[in-house]
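All protein chains but one are shown at their positions in the complex.
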Amino acid sequence: MYARAIITLAAAVMLTACYESTDVTVHKPGVYKGARDPLLAKQRAPEQQQTLRERFALVQPDR
Amino acid sequence: MCGFIKDKTPKAVARRKRIVLTSFAILLASVVLLPLGGYLYSGLSAQAAAEEQTNPRANYWRAVRQGNTGYTAVMGQETNTLIQNGGQNWRQWRNGPVANISPWFLALVLLSLGLLFLLRGTMKIEGTLSGRTVTRYNVAERVIHWYVAILFIILTITGLSLLFGRAVLIPILGYSGFSDWANFSILLHNYLGPFFTVGVVLAVIAWIKDNIPTATDWQWFKEGVGGILAKGKHPHAERFNAGEKVFVFWLGLIVLGAIVSITGFMLIGWIGEQMRATMQLVNVIHAVASIVWIGIICGHIYLGLATEGALQGMTRGQVSEEWAKQHHDLWYKQAKKG
Amino acid sequence: MKLIRKKAAEVSSSRSRFAGEAIDRRTFLRRSGLALGGAAVATTLPPLMMRKAQASMTAPKAGVDTKLVKSVCTHCAVGCGVYAEVQNGVWTGQEPAFDHPFSLGAHCAKGASVREHGHGERRLKYPTKLVGGKWQKVSWDEAINEIGDKMLEIRKTSGPDSVYWLGSAKFSNEQSYLFRKFYAMWGSNNGDHQARICHSTTVAGVANTWGYGAMTNSMNDMRHSKAIMIVGGNPTEAHPVSMQHMFYAKERGAKLIVVEPRFTRTAAHADHYVRIRPGTDVAITWGMLWHIFENGWEDKEFINQRVWGMDQIREEVAKWTPAEVEKVTGADEATVKEAARLMAENRPSTHVWCMGGTQHTIGNNNTRSYCVLQLALGNMGTSGGGTNIFRGHDNVQGATDMCVLSHSLPGYYGLSAGAWKHWSRVWDVDYDWVQSRFDQGSYEKSKGKPVKPMNTKGFPVSRWIDGVLEDKANIAQKDNLRAMVFWGHAPNSQTRGLEMKKAMEKLDLLVIIDPYPTASAVMHDRSDGVYLLPAATQFETYGSVTASNRNLQWRDKVIEPLFESLPDQTIMYKFAKKLGFAEQFTKHIKVNDDEPLIEDATREFNRGMWTIGYTGQSPERLKAHQKNWHTFNPNTLQAEGGPVDGEYYGLPWPCWGTPEMKHPGTPILYDTSKPVAKGGLNFRARFGVERNGESLLADGSYPVGNEIGDGHPEFSDKLLKELGWWDDLSADEQAAAEGRNWKTDLSGGIQRVAIKHGCAPFGNARARAVVWTFPDPVPIHREPLYTSRYDLVAKYPTYEDRKSHYRLPVRYASIQAKDYSKEYPLILTSGRLVEYEGGGDESRSNPWLAELQQEMFAEINPADANDHGIKDGQQIWVEGAEGARLKVMALVTRRVAKGVVWLPFHFAGHLQGEDRRAKYPSGADPFVLGEAANTALTYGYDSVTQMQESKCSLCKIERA
Partner (left out) sequence: MARMKFLCDAERCIECNACVTACKNEHEVPWGVNRRRVVVLNDGVPGEKSISVACMHCTDAPCAAVCPVDCFYTTDDGIVLHDKDLCIGCGYCFYACPFGAPQYPQQSAFGVRGKMDKCTFCAGGPTADNSDAEYAKYGRNRIAEGKLPLCAEMCSTKALLAGDGDLVADIYRQRVIRRGGRPQTWGWETAYQS
């Protein structure tokens, strides 16, 4: 009697294990989780972004 | 449903057992196979998409994506492979089925044991204790047991920390706290692993002669798994009962011991230089095998604790005659004779 | 799974050590950097016990002032710009030089690693001498004194010609100039440098075809090419940054054609690849020209106006039918025709060649045939066309122009009495004194008259070993060589390694002056009489350097010389003092603390090098160009606005007249579309005005603005007077120009007036397709001495042996008389790797580069590998046709054709299977050692320049 109950319960529990997220992205891109990196704040500044764009033009010149 | 269960004719009981067993098997198979369907699907659709392309260069790059190797001046492991795809598969296996199912498995084991305890309670020694004891484990055997046991527990804790710590321990310990612990864990795990294997080998040598399967063992299983499930039954058992033989010795020490040890050695680089593809497979096998083993050992520990008088065998080396008669009657007779 | 790489410790067994002498702060910094650099290499501590990663002392520090220094890469002749970041005298960073007109910020592996020079991990650290087989530290003064005494003794007993001064293409122009002056004042023509074994056949062949022996256009100018043909060159590995310009052209439709025995990395990017048998360059060129003539693709107007002798070429080319070409080169008709068609239909097309074409017994024939092809196509003197001859070392062009050679004085003045008198005037020393420095005997005759050693060519570097080993009776000087000075030269770049070992052992004195010990320190078994003197690198001094495209670039000093090393000019001065001619040596050059002032040296050669227009590039102008990199347009190399508006970058020579004349430099040689004053030019009138009754002067072709309006001879005082232009000279100029010509007028007046009237000072003539002064006036194919096709020898035999050329007998037919191809069935050839340069001592001592090429190897075709039971990665023996054996790793690849074995030539330190690492002075052994390819390469020298034949010999292979 108990055996049956246990088996049924176990089956039910194991069924839930069948659930798998379709997206296995465990890490969330863009969400910062570690130690503080001051670069992150710096990169948000539009001037910094502009500097990097200008730098790119320097690296890949059409001159 | 209820009526169905109430039907107690032997035929009906047998049929119900069959149904339960079959559905259990299907369930198990589905757990393992269903997630694979996704890969099959994506694999096929990728192939179909690839065939649609007409650019001849596409073939070239497809070959690259499939891990074709080339030349590189940089020396080292597989530096000549531009792209390896195994990593994604390994990631999905490890973060998918392994990480998702194994906690449930362990939870299930613990839950089952908990339920069993609720239902069955401690398995008491029947009758009154005479105070007479028989020697069950000599000093060497006990040393081996506890050596293996302690290492097993350490490896379990450290191993599970590495597998589940990110989800479970980081919220508790924080990033750097957990990192320190994980750093310690991996060091401990890698260094103690080989010592554990030595213990496993010693244990096998110590107990193999008492673990040769005999006809009695079949009977033991037939009688309600040695009476664990059915109260009051005590089927015949030798020094080790069939459960111990099958789960603890053969499946545990021999099969899982070998798998976990060999894969462990591969992971710490003791068995040649392995390719990443091998390491990915080995890593998954190591994890799955270890978790199965942990499950078994949980049961082993439970029974050792929940069976009154069993623990003394491993602590003092002596068990009461009553305990011996009750649980290992054939061995007891043998021991008395010898 | 081992996730780490082969450790440095496994590659190189000995680590750097230093002797315990007093050190200052800078030295301490340098040395701490050293020690940490060593310790930073893999250890086996677990992470918990691992010390925190430490930045080495050469790493940039936060919050310390950073100085930005502009320099030029020292690894090849492309001349890429380098931005060095220096903190407290330590080279801490390297930035891309985006504003540099050639490289636009780019570098190859070598250029991207030049900061390692600031660590100097495996450099020579102090003067050392070999005593009883052990290296012993000595002071500079001791070393100079001991070496000087020995030399003076040799001079007394054997004459000045018994000391050989082997200079370097690593010298700056100023150092090259001083070095050439140095051994002139020592009294010998026995001096030379790498150009002999790299492009000497080019310089001779090309200069004799149209006037100047240099790259005619520029790397950047290839952007305008519609087709680029590379023969015997592998720029992706040897000149990677030049590929940037080629890709620029290619992406705009230019066709890239590669003619090579080996399917190189360059060939992989080609539109059309032609595989040839090594040593058949003339055959393939004539094969292409056959199709050009056959289809009437030649530029008839150009030939009529500007070329002499094409008819004789036609006769020779007619013999090269497609069938014959296929028989000799292995390239079939369709392939050859396609190459010719691509070159003809996509004009302007340019021709690039390198060592694959030059290093042959018929090297001068090869280079002339390339010139003829370009003349036939009318590709000369035009943007996008030309012969773009890529040179190897960073200043090999400059060192050649300064004539650190055994056959000429700076500016290719030659060795005639007139040349010596010209340079004596420039140096402001007495000609008689100069003459007295030389051996006064006579060992050779010219036109029946005895000539003095002062006026005869010295030994070429390719054959200095014969100068030591050859019977004294056979050499045209008083005695054999007894002392050898390797001043920035790796011996493993020369062939016949085993004989070189013998020669080194026979010498009385061996002096090596170099930042690295080089193989010279270890390839012999001497126990005494060897000195190692640490020279500073070019980043530790400054001066000008001439890139392949004739542009002079100014380098600034990045750091002070490391350890006890000294700049070359300082070492030269110290030796001049010891040897007794310091006063004459630096008569007009300021000397600070034994260091001659570089700028004064520049000014001095400005005063003398009229022939090739090294006169306008004053230090001030060059420095201004360096400051204004960003103002030059990379498509034209012309400054647009800014302080040097209109000038071409680096004042590419000829930069006529005095610096005050402000000539902008000549970006493209022989380009008549521009006035001479703006960088235009025409072919040089160098070979007289007529030949066999035919005029050699140009016919109806002249640079824009030429007032003569036709061909004309070179300018002299007489021509000016005839033309009525004499009065355009100032009174001072007239005084200086009287009795002189454009080459010897130290005032520059003749050049100024000629240019004022739109004329090139050197006249306006035709290019000569036939060089009647050479052994083969019309370039013809001759089989190599060690040929794999002995059946072709009857039809294409080599030269007869010669009794004396460059003071030595030269063997040709006597070697070819024997068929070696049975015993040695495989062709042996060699080439470059991108990570290493030259003899490789410098780059193999740079851990960033050394890690990438850790083993000497031989490329062999799978078919040959299977025939010999060799698998990829196995050790094999490669035995050269003269018996030298190399133990190397087999690299089985289809890159080489069946029957061809290819070796990279940068390795050294192993000799016939023996690792000689222990012989290096402690701490100065390069990280990577290996067999030197040239040990196995054989005899064979060009008929004009004595260039060694290192691109075509024979070998056999077997499993080791």
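In this document, chain identifiers A, B and C correspond to the written order of the chains, with residue numbering beginning at 1 in each.
Please note the rule applied: a contact is a pair of C-beta atoms (placed from the backbone, for glycine too) under 8 Å apart; a residue touches a chain by one contact, two chains touch by 3 or more.
A quick note: this is a predicted structure, and the numbers were derived from the prediction, not measured.
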Touching the missing chain are A, B, C
Considering the complete complex, of B:Arg120, B:His234, B:Arg276 or B:Lys333, the missing chain is touched by B:Arg276
Only one of C:Val72, C:Val86 or C:Ala106 touches the unshown chain, namely C:Ala106
The one of B:Leu116, B:Ala182, B:Leu303 or B:Ala324 in touch with the missing chain is B:Ala182
Contact residues on subunit B toward the hidden chain run 55, 57-58, 60-61, 64-65, 68, 70-74, 76-88, 90-91, 94-95, 162-163, 165-166, 170, 175-176, 178-179, 182-183, 186-187, 190-191, 194, 267-270, 276, 279-280, 283
Missing-chain contacts on subunit A, rising order, are 24-27, 29-40, 42-44, 48-49, 51-53, 55-57, 59-60
Where subunit C meets the chain that is not shown, the residues are 1-8, 40-47, 50, 52-56, 58-62, 93-94, 96, 98, 104-113, 115-116, 236-237, 240-241, 243-244, 247, 251-252, 263, 265-266, 268-269, 273, 834-835, 847-849, 851-852, 859, 893-895
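The definition used in the following text is that only the chains that are shown with their structure count from here on.
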Between subunit B and subunit C, the Cα-mean centres are separated in Å by 70
Whole-angstrom distance, CA centroid of subunit A to CA centroid of subunit C, is 55
Whole-angstrom distance, CA centroid of subunit A to CA centroid of subunit B, is 31
By the touch definition above, subunit C meets two or more other chains at residues none
In their shared complex, subunit A is touched by residues of subunit C numbered 96, 98, 104-105, 633-635
Contacts from subunit A onto subunit C in the complex sit at residues 58-59, 61, 63
Listed in rising order, the residues of subunit C that touch subunit B in the complex are 1-6, 46-48, 835, 851-854
